[in-house]
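Below is one structure. I have some questions about it.
The complex appears here without one of its protein chains, the remainder shown in place.
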Amino acid sequence: MIVKMSQLDAETLQTVTAALEAMGGEVRCLRLPFGCFLAALGLADPPVGTIQAMAGVEWAKAAGSKPILASRELNPQGSRVPLGNLEIGGEALALVAGPCSVEDREQIFSTARFVAAYGATALRGGAYKPRTSPYAFQGLGQPGVELLREAGDAAGLPVISEVMDPGDVEAMAPFVDCFQIGARNMSNGPLLKAVGKAGKPVLLKRGPSATLAEFVLAAEYILLEGNAQVILCERGIRTFETATRNTLDLNAIPVLKSMTHLPVVVDPSHGTGRRDAVAPMARAAVAAGADGIVVEVHPDPSRALSDGDQSLHLPEFRRLAEELRPVAEAVGRRLDLPETLPFAPNQVPLIRRALGWGGSR
Amino acid sequence: MIVKMSQLDAETLQTVTAALEAMGGEVRCLRLPFGCFLAALGLADPPVGTIQAMAGVEWAKAAGSKPILASRELNPQGSRVPLGNLEIGGEALALVAGPCSVEDREQIFSTARFVAAYGATALRGGAYKPRTSPYAFQGLGQPGVELLREAGDAAGLPVISEVMDPGDVEAMAPFVDCFQIGARNMSNGPLLKAVGKAGKPVLLKRGPSATLAEFVLAAEYILLEGNAQVILCERGIRTFETATRNTLDLNAIPVLKSMTHLPVVVDPSHGTGRRDAVAPMARAAVAAGADGIVVEVHPDPSRALSDGDQSLHLPEFRRLAEELRPVAEAVGRRLDLPETLPFAPNQVPLIRRALGWGGSR
Amino acid sequence: MIVKMSQLDAETLQTVTAALEAMGGEVRCLRLPFGCFLAALGLADPPVGTIQAMAGVEWAKAAGSKPILASRELNPQGSRVPLGNLEIGGEALALVAGPCSVEDREQIFSTARFVAAYGATALRGGAYKPRTSPYAFQGLGQPGVELLREAGDAAGLPVISEVMDPGDVEAMAPFVDCFQIGARNMSNGPLLKAVGKAGKPVLLKRGPSATLAEFVLAAEYILLEGNAQVILCERGIRTFETATRNTLDLNAIPVLKSMTHLPVVVDPSHGTGRRDAVAPMARAAVAAGADGIVVEVHPDPSRALSDGDQSLHLPEFRRLAEELRPVAEAVGRRLDLPETLPFAPNQVPLIRRALGWGGSR
Partner (left out) sequence: MIVKMSQLDAETLQTVTAALEAMGGEVRCLRLPFGCFLAALGLADPPVGTIQAMAGVEWAKAAGSKPILASRELNPQGSRVPLGNLEIGGEALALVAGPCSVEDREQIFSTARFVAAYGATALRGGAYKPRTSPYAFQGLGQPGVELLREAGDAAGLPVISEVMDPGDVEAMAPFVDCFQIGARNMSNGPLLKAVGKAGKPVLLKRGPSATLAEFVLAAEYILLEGNAQVILCERGIRTFETATRNTLDLNAIPVLKSMTHLPVVVDPSHGTGRRDAVAPMARAAVAAGADGIVVEVHPDPSRALSDGDQSLHLPEFRRLAEELRPVAEAVGRRLDLPETLPFAPNQVPLIRRALGWGGSR
């Protein structure tokens, strides 16, 4: 049962909590931006009416197979999740960019500096990598997380990185501004609970075979830990089509917007797996109402340790940002790009050399 | 084997044709907008080099499991298919609108008049309806085709209607400007050949489980009859997701553009099956580079004999058109809408009554 | 509305028919093995109760989106469809075998003779071939149908061949014992109606993206033409898996058996696309309760004009039949195999030569 409180004084909360505990439930008090809630878990057939009638209770709902805390009706105007200088879900679009994997200092620093200069609002980079083959590059682990942090600080960008093991949440927390839950872990309950408890923003990716209803329920796991800072990320589903790595499902945008108040961003890099499809699908996502775009960018995609085929070159990233701006405006949104670049795209090779990038690996 | 001719005089054509026939193939001469071709069919292992070396031959290619005539490289700047005053594939977007089914004179005339006034460039309406259940409304048949023609003429719009049986092509041809091949018939060889021979534009819908490679091969069937006026229409694929009727696959737009020179339009009505998703997905399609949009519009969706849930009300159609215009401009395209409306949206009920629509059925 | 009659005299039928026609419906009288029915089509909201109350009426049901005539409850003990000496759906299993395509006289005669000797109960072979590429072998057409007939007669087997165009039904009918509707045409309404009217058995293949509910509705199209001799064939659905050509969905067997009274057979050749998976999946189908197996067999799969990778060699076919027999018995069914073979498997090459097979093509 979820109970929305209309009176938040300690005494009222205590009274209702005691009543819920008396029914045998585990009770949590959740103070979310759109209200204060008591969640009573583990009650098979709770007497909703009794609680509903108590003083200080706005409403009580029996929990079942549908989301409550993440549902649109709880916050019809939509939630905003702060990340750096931006509120994701607000008028300005988020533009999250960075390499698939943090590979070394030069790679992540040069990428960070470039994408910041070109309009990115956050830096992404994987240190713990979920890979199909155990022989593929598994990421740098915690040192990679720390490198990412340094690079983000140097470029003035908040950082996002994937966590795969609940046991890593504590060590990573001081170094990331936002945890990413990867697609393969969308329904990993222990992990969802762990990042929920950590109290930081979470970028939650849709599982490759998850329905949208299941996706919102995964977010509900996080909210139920008292953490409403969840950003949903559509990144492609698995279908029979082989021309694209996944089938980026933009239908998710309007459907999720009707189901939940959480912001929705789109990752056209994983969603298509084809560099030539990233920009068209990013424009499409913005036109459909996405709150932001997540793209893979690499200083030298041909040498990337993972996902090279779908990573944008740096100049392509700038072009993408410039293409997105008018589309954003056509649908009443905004994309704030730096007016002047610190360097022209044709200076990129020069600057990469100056940054020490370009040697052999 | 497909042979592109560089000399088109009768003698050269005759010489090469004779050489191909001598190999045992059935030979066709195809005069397409982007070149004149000889197709020799039924040759297991043709001596391409021999033909390649003949006078007047630009190139010869062995046919296999890939499209040749529909492939992008044959017409890199893209093909345009004329329909009414518009060339689909040009700068201006096509906006095809109309009811799922032609139901009666009032319904189709009022819809035609409204969508024309609101910016549609063509009128769609089904008379032969592919239905899952034999008990569902199967369409008005040939009388429906003729009603559609009258309504299109009255509104000044070209008309598109689905053909399901090769035996109906001849009777329908004088009444339609463009044949539609429905999704369930995408790989219906006899039907593709029949509309290919008819020599009129064809709107070819992607099958619900067809890969994009298979989709372009279906178009190749039509081109191989000498008819290059094929418009590809993405209308949603079948996946595990149930929140939408189909999964509209906008990835198809950039991928098809790289595979084929044929124009690509998108049908967000069938693609999503949800009225609330039609406009966002139509905007997204335009942003991704679609050459046009096909939408279902009905004067009274709640009373539609088919597809009511996904049909736009007339005022919603006007709003959609107005939303699409700035998105089109943001990606360097154009949507030409009538500057002045003959009536305001709030006059719609009045006008519907004047047109005789609104009685019981 | 479907009306089951309990009195079948001409006068009663005429009275009820007149009542239905007075409501505005098109009325058909369907004499099926499990009852006599009046079908009134095109009635939006029929007064079922009125008809139900008439003399001679057992029941009346409003038609909607569910099958009526094909539903299990109409014939709970299951229907049997006669084909040659066998009743498909009875205790003895059907074993339909033959090449994907009829290629030439030697190929089809030798295959027919061998599979008959090895236990086949019917001969299959395609003359009209639905192919993804217009450049692939399209089949021999009507001459192929006639060759198949001759080969079946020579071997003492009934023959099954695919029809793709409603316009071909009449010409094919005298030459085939059973029409096949291919997977791509499962929802081709005009074709379903045409084979329904032809009054011969129909092997209806499940569409690659058809749900089982849609599959049974496709069969309902045929029954509604008064033809209840429909055999459902599971042949694989399209999923994300690429290790098999299709995903043979054996779940269809118990589910269809609960939904419909029609017999169910399984085609593991198309269903898997892998020769090494044909026998295990055929055994599995029999164990799950299938009424028969349809397999592709070719005297020389490496030279087949279509589907060579999934066609069994002749000795493999015999081994398959022998493997199926004990599985059939384990589940209370029977597979009648010839006790003595006219030749040993190692004589096959010899006999093939004697039959004239083995030359160049």
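Here are some notes:
Note that the chains take the letters A, B and C in the order they are written out, and that residue 1 is the start of every chain.
Just so it is clear, a residue touches a chain if its C-beta (ideal position, glycine included) is under 8 Å from a C-beta of that chain, and two chains touch if they have at least 3 such contacts.
Small disclaimer: the values here were computed from a predicted structure and weren't measured.
Although one chain is not drawn, its touching partners on chain C can still be listed: residues 209, 211-213, 237, 239-244, 247-251, 253-255, 258-259, 271-272, 274, 276-277, 280-281, 283-289, 323, 326-327, 329-331. Residues of chain B that touch the chain left out of view are 238-240, 242. Across the interface with the omitted chain, chain A contributes residues 41, 63-66, 130-138, 164-167, 184-185, 187-190, 207-209, 214, 217, 220-221, 224, 238.
Here, only the chains that are shown with their structure count from here on.
Relative to chain B, the most remote chain by averaged C-alpha coordinates is A. Chain B and chain C, compared by their mean Cα positions, are separated by 33 Å. Spacing of chain A relative to chain C, judged by their CA centroids, is 50 angstrom. Within chain A, the positions touching two or more other chains are listed as 239-240, 242.
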